[in-house]
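So the structure is just underneath, and the comments pick up after that.
Every protein chain except one is present and positioned as in the full complex.
Per-chain numbering from 1; labels A and B assigned in written order.
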Amino acid sequence: MFYRQSGVYHTRYAADRALWPIPADRWQVLALAALALAAPLLVSSLYLGSYLMPWMIWTAAALSLSLLMGLAGQLHFGFAAVMAMGAYTSVHLVRAGVPFELALLGAGLFAAVIGTVFGAAALRVKGLYLVMATLAMQYLVDWVIVNVPAISGGAQATLRTPQVRFLGLPIQDLTSRYYLALGWTLLVTLFFLNVKRTSFGRALIAIRDKDFAAAVIGVDPFRYKLLAFMTSSFLGGVTGAVLAFCYYRAVTPEQFSFNVSIQLVAMVLVGGLGSAVGGYLGAGFVLIVPIVLTNLIATLGASQWIDISQNMMAHLPLIFYGAMIIGFLLWEPLGLAKIYDNTRKYFLVWPFRHSRS
Amino acid sequence: MNWLKKTMGSATLAFALAGGAGTAQAQDDTIKFALLQDFTAVYTFVTGEYNQGQQDYLTLINEEGGLDGTMFEAIVRDTGNQPQRGIEAYNRSREEGAILFDFLSTPVSRALVDQVIQDEVVLITALHGRGDASDGTTFPYVFPMMATYWSQATVLAQYIEDNGGLEGKKIAIVHIDSPFGREPIPVLEELASEKNFELRAFPYASPGNEQSATWSEVRRYRPDAVFIWGAGGGQSVSVREAIRNGIAPDSIHSVVWLAETDVANVGADVMTGVKRFEAVATGSDSPIIQRIQEKVIDAGKGAGDSANVGTTYYNIGVATMAVSVEAARLALEAHGAPLDGPKLKAGFEMISDFDADGFMPPVTITESDHQGGGSGRVGQWDGNAWVPVGDWGAAFQEIVRKEIEAGAADYREGK
């Protein structure tokens, strides 16, 4: 349709290596970026603040985790704890008088240090054991946050984020917070897209496919596994700080509980492991579908279309969330990204049936 | 672009459906209360009955003709105790015109306190959320409106003081290891130094399904009285372990979260003598519950299982709405329709000695005191029902006030 392409024919290597080799893709990305930039003018504050902004921030989180799980193949069931580290570090740094820009950096660095400790387990084990080890670390971090009042903020266990300025601009109203979140997410996306084209990214992929084999061809698994944990934790830590300052504006331990870790893994899997588009789609799906479903069911219930108990109605989104994870794993293990890819390939040569991309 | 179109398309459709009905129901004077609570996660032990009581009371007011024709509407949503879902539900309900919010979830309430104050809508945080929100000058739009955990601890302590005295006693507080469980400790410590009794805290791991090690330690401490501070399944485990460890049932004093389900769990006869804090009368004898029974339940308009009517948490739900409707009535009288956040807030602050026909302690809410006095009473399980063993009253409010002001001062400093 709008691709108007009979296949992909490049005449120069540079064109082939471009992030988006096909013009139509470039236009789509530009159009989407323009839409995202214009969003504060286009949608009401309800959709900007409760849908778009969390979607963007969780996308950044999902991409950070996808870097680790999708590219390097290291499982991580404690990523919420990494984000918590970033959030708490940034809040405490800003309160101590550190400028916000540096606090964001500090959040990332501290999360990277602790995240690398998480990664130490990955040097020893993989697969199921890595899942269990990261899960145990999530519990440990949760415990430390709850039990050290100096971290969690005393009796109420709530830390409000101070007002901050980013590069001289106040981050206070919804629009500025949205732009900060959007900017960070775009940065993470660009990093994610480009890392696959570097030797670092290729080393990670080699390790994912078989770490022993990677060692044989000269990729040091020890170094690259730790680097993968470090990079991903750095991104996750900054994302946690952005989440705290832009979205929640008050940090509490429950925001980074074990369930959030599961949610993040679900985002990565439902979206598609190691895919940038998948990060966006997965985060949107896992985050927004339960909300839409809650509202939809409540509306149907109010208009007497469905006659079920309040209790059952409340549990339907949870049921759907579980069923959705099961459904994707059974029928489309490569996630929404694969569905997007199939659709795109179909339209690439539409109205003909076969593509040669 | 296709995926975008598809997602956008289906999302828009869903939003249109969800939003469309909201606007269709929006009539000018209907007063909307948003009850955006946790039906599926941490608060499941209370939310069902609590929310049923709230809805039934609003139905009752509507059946009786509303407030001079002004009707109430409840917007009920599940938030699953997740702040991000709570924030969405809050923003949506606000667009639908809700002026009062009840999350019954500490994480969601805490995440939205600032927003509520900025948006000038009322947030009620009965028996959850920040206790220091009782300071109305710092938290103008937040109304705990029932005894905070601090006041509950002092009411229980006062009961011991009245029945044998506190001096020289050894009191153990066995609590869930969370900010909620630790909340009463500073107040009790202050009391301990003032009244010369010994206090020791024993934490157990959340969610509290296994507490045997903790209670072995408690037994060796040989306490004269035990406070149990938990919620949900952990509470019945606490009571059971206490009795098993030879602690007399009538020296067990519980936070407000101990109800019929826990009794059924422990066994009605075993639990005879256990005391708890009561914020609201339990049972179906009160005139207000009689009215609900007659006009809502018997008419088939109840929001849930009629067996729940009159249970502890159901009645607490009714009480929250009774106070809120009273506030709306006063606000309408003073400022006229249509109501908005600031008018409703003013209405709350006009409430004086309101007890819903003896259903609850007299509540007086002022501009500075949003707790409403911090009154309650002690109830005891007599084998068949919860019977009050004291009168409504508040105790040691000067200590509670100190705690409230310390918290509020921290909040003002941006902490």
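To be clear about the criterion, a residue touches a chain if its C-beta (ideal position, glycine included) is under 8 Å from a C-beta of that chain, and two chains touch if they have at least 3 such contacts.
Assume contacts and distances are computed from a predicted model.
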Chain excluded from display, named as in UniProt, from "ChaN family lipoprotein", "Amino acid/amide ABC transporter membrane protein 1, HAAT family", "Lipid II isoglutaminyl synthase (glutamine-hydrolyzing) subunit GatD" or "Rhodanese domain-containing protein": "Amino acid/amide ABC transporter membrane protein 1, HAAT family"
Of B:I173, B:V237, B:V255 or B:I288, the residue in touch with the unshown chain: B:V237
Option from B:T138, B:T261, B:N315 or B:Q380 whose C-beta touches the chain left out: B:T261
Candidates A:L19, A:L102, A:L169 or A:I319 - the one touching the absent chain: A:I319
Of A:P23, A:P170, A:G183 or A:P333, the residue in touch with the unshown chain: A:P333
Residues of subunit B in contact with the chain not shown: 39-40, 44-45, 47-49, 177, 200-210, 212-214, 216-217, 219-220, 232-234, 236-237, 240-241, 243-246, 261-262, 264-265, 267, 270
Touching residues (missing chain, whole complex) on subunit A: 69, 75, 121, 124-125, 127-129, 131-133, 135-137, 139-140, 143, 146-147, 210, 212-213, 216, 262, 265-266, 269, 311-312, 314-326, 329-330, 333
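Definition applied: only the chains that are shown with their structure count from here on.
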Distance between chain centroids, defined by C-alpha means - subunit A, subunit B (Å): 36
Subunit A to subunit B touching residues, read off their complex: 2, 28, 31-32, 44-47, 49-51, 54, 146-147, 152-160, 162, 247-250, 252, 254-255, 259, 277, 281, 284, 287-288, 290-292, 294-296, 298-299, 302-303, 309-311, 313-315, 317-318, 336, 339-340, 343-344, 347
Interface residues, subunit B side, partner subunit A - complex: 1-4, 7, 11, 14-15, 17-22, 25, 39-40, 48, 51-52, 75-78, 80-85, 87-89, 91-92, 94-95, 106-107, 110-111, 113-114, 130-132, 177-179, 182-183, 186, 303-304, 407, 410-411, 414-415
